[in-house]
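Right, chain A next:
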Amino acid sequence: MESVGSIIMYLIIALSIIVFSVLTVTSRKILRAATYLLFTLFATAALYFKLDYEFLGAVQIAVYAGGIVVLFVFAILLTSHPGHSSERLVSKKRALGFVAGVATLLVAGYALLSRCCMAMTSLPEMSNPTMKQIGEAMMGTGEGQYLLPFEAISVLLLACIIGGVVVARKR
Partner candidate 1 sequence: MEVTIPVLILAIPLLMFFLLGLLGKYMSHKLAGILGTAGMGITLLLAYFTAFTYFFSGAPDFVDAQTGQRLQYIVFNQDWLAFYNNLVIRIGFLLDPISALMLVVITTISFMVHLYSNGYMRDHHGVYERGFQRFYAFLSLFSFSMLGLVVATNIFQMYIFWELVGASSYLLIGFYYTKPSAVSASKKAFIVTRFADLGFLIGILILSFYTGTFNFTEFTSAAVGESGNLFAVNEATAQGISNIFATSAAPMFMGASVLTWALVLIFMGGMGKSAMLPLHIWLPDAMEGPTPVSALIHAATMVVAGVYLVARLFPLYLMSTAALDIITVVGALTAFYAAMVACVQIDIKRVLAFSTISQIAFMMVSLGVARPEFHEGLGYMASMFHMFTHAMFKALLFLCAGAIIHAVGSNDYTEMHGLRKHMPVTHITFLIGCLAIAGIIPFSGFFSKDEILSACMGNSWLAYLWMSLVAGMTAFYMFRLYYLIFWWKEHKIHAGHHAPHDQAWTMTLPLVILAAVTCVAGFIPFGNLVSWNGEPYDFMAHFDWSIAAVSLIVALVGIGLATVMYRKENPMPAKMRNALPALWNWCFHRFYWDELYMFITHKIIFNGICKPIAWFDRRIIDGSMDGLAYISNKASWAIRGLQSGNVQTYVWIYLLGALLLGAITAICVI
Partner candidate 2 sequence: MLSNILIYFVVIPLIMLAGLALCRNIKQIRTVAVIGSLALTALSVYLLVDYLGLRAAGATAPMLYTDSWSWFPQLHINMAVGVDGISVAMLVLSSIILLTGSFASWAINPMPKEFFLWLILLSTGVFGFFISIDLFTMFMFYEVALIPMYLLIGVWGSGNKNYSAMKLTLMLMGGSAFLMLGLIGIYYHSAPEGGELTWNLLQIRENAAIDRGWQYFLFPMTFVGFGVLGAMFPFHTWSPDGHASAPTAVSMLHAGVLMKLGGYGCFRVAIYLMPEAAHDLAWIFLILTGVSVVYGAFSACVQTDLKYINAYSSVSHCGLVLFAILMLNTTAMTGAIMQMLSHGLMTALFFALIGMIYGRTHTRDIRMMGGLMKIMPFLAVCYVIAGMASLGLPGLSGFVAEMTIFVGSFEHTDMFHRVFTIVACCSIVITAVYILRVVGKLLLGPVQDEHHLALTDATWWERTATVTLIISVAAIGCFPNFFANLIKFTFSPEIFAVIGMN
């Protein structure tokens, strides 16, 4: 049995995820959409915190909210005139998108509900992964350690930096 505060926390998080997600994709102004995305990402970070993954939540806020969304905003400001760029959705497209979304919901939801018993697992006890644990996991090569993906990601990021410079460079 969870505490009431925890439940209220959960409700706030879940509600904001749902509401802001929907708003992200339905708002007609692109800058607003970016803002709603920011809120969604914050809500997700909060969810991570609630599930005792503080480090992950922090990364989520730092990278997503701090980095990506800012990138989005810059891009939007560079490519459009804010406030002016409302786009009208083609109704046929909207119908298609709606069907796709609902179909996904139905299929995945059916899968989820048909495994209801498993989905009903309650929260087990877990000690927070400490920074030491995370750092060791990241820097080691043994079992449950992720040096190789870490390096791969770093190379990927390097490639992205170079690629981004090359692509965006003025000819």
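Note that in this section contacts are C-beta pairs under 8 Å (C-beta built on N, C-alpha and C of every residue); 3 or more make two chains touch, one makes a residue touch a chain; residues count from 1.
Picked so that all candidates are chains of the complex that A comes from, given by their letters.
Bear in mind the structure is a predicted one, so any value in this text is a computation, not a measurement.
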item	value
Among 1 or 2, touch partner of chain A in the complex	1
Residue ranges of chain A in contact with candidate 1 within the complex	93, 96-97, 100, 103-104, 107-108, 110-111, 114-115
